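Here it is: the structure, laid out below.
Every protein chain except one is present and positioned as in the full complex.
== chain A ==
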């Protein structure tokens, strides 16, 4: 079987930018890798909110589109 090779890397789009990640990964492990663990932020995966309580159990799949946002100054 050769499918394991394709499962071991994940091609994601994070905040509009392409990014390849070693799999398996969860939302929590991704945030950790990005140095964002524990920060006040919100995550959307393929158009759906991933609640903070589910970051650790939400696995990422190849092709996922993620938005990671914070509050900034604005009028």
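The criterion applied here is as follows: a contact is a pair of C-beta atoms (placed from the backbone, for glycine too) under 8 Å apart; a residue touches a chain by one contact, two chains touch by 3 or more; residues count from 1.
What we mean here is this: contacts and distances are computed from a predicted model.
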item: Protein name as given in UniProt for the chain not displayed, "Sarcosine oxidase subunit beta family protein", "Chaperone protein TorD", "D-methionine transport system permease protein" or "Thiazole synthase"; value: "Thiazole synthase"
item: Footprint left on chain A by the chain that the document does not show; value: 14-17, 34-36, 39-44, 47, 49, 51-52, 67-75
